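My questions all concern the structure below.
Heads up, one of the protein chains got dropped from this complex, but the rest are sitting where they should.
For chain A:
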Amino acid sequence: MVTTVTSLGRSGLSDWLIARVSAYVMSAYLIFIVGYLMLTPELNYADWAALNSSLPMRMFSLLTILSIAAHAWIGMWCVLTDYVTVRLIGPKATALRIIFQLGMIAITLLYVIWAIDILWGI
């Protein structure tokens, strides 16, 4: 058992499950948006604003943004713990990795807040 404090779910299984579920949500959103754009050839601002200001669409968009954030957190955490390690770059790696991880987490959370502001500001 290897303990971790900066991974998203703290457990391997939880991170694995979140990565899979979030991938399905992102795929569904992508299919929906592409489908909508293809089925609406003469799209205008009024239609687009109406779609995105409806509550179900806001919830779907928010769910997708949270999925992207969770997926990115898990993915970036994996990349950083693969390559920014004492084994690969020496003793300064631990401090560097913590800075990168906290920076990545902060940026992800700020993007989520910004996205909520945009979604509910339409």
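Quick note on the criterion: a contact is a pair of C-beta atoms (placed from the backbone, for glycine too) under 8 Å apart; a residue touches a chain by one contact, two chains touch by 3 or more; residues count from 1.
In this text, contacts and distances are computed from a predicted model.
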Undepicted complex member, UniProt protein name, chosen from "Putative aliphatic sulfonates transport permease protein SsuC", "Succinate dehydrogenase iron-sulfur subunit", "G-D-S-L family lipolytic protein" or "Ectoine/hydroxyectoine ABC transporter ATP-binding protein EhuA":
"Succinate dehydrogenase iron-sulfur subunit"
Just to verify: which one of A:39, A:55 or A:88 makes contact with the chain not shown?
A:88
Across the whole complex, list the residues on chain A that are touched by the chain not included here.
1-4, 7, 10-13, 15-17, 77-78, 81-83, 85, 87-88
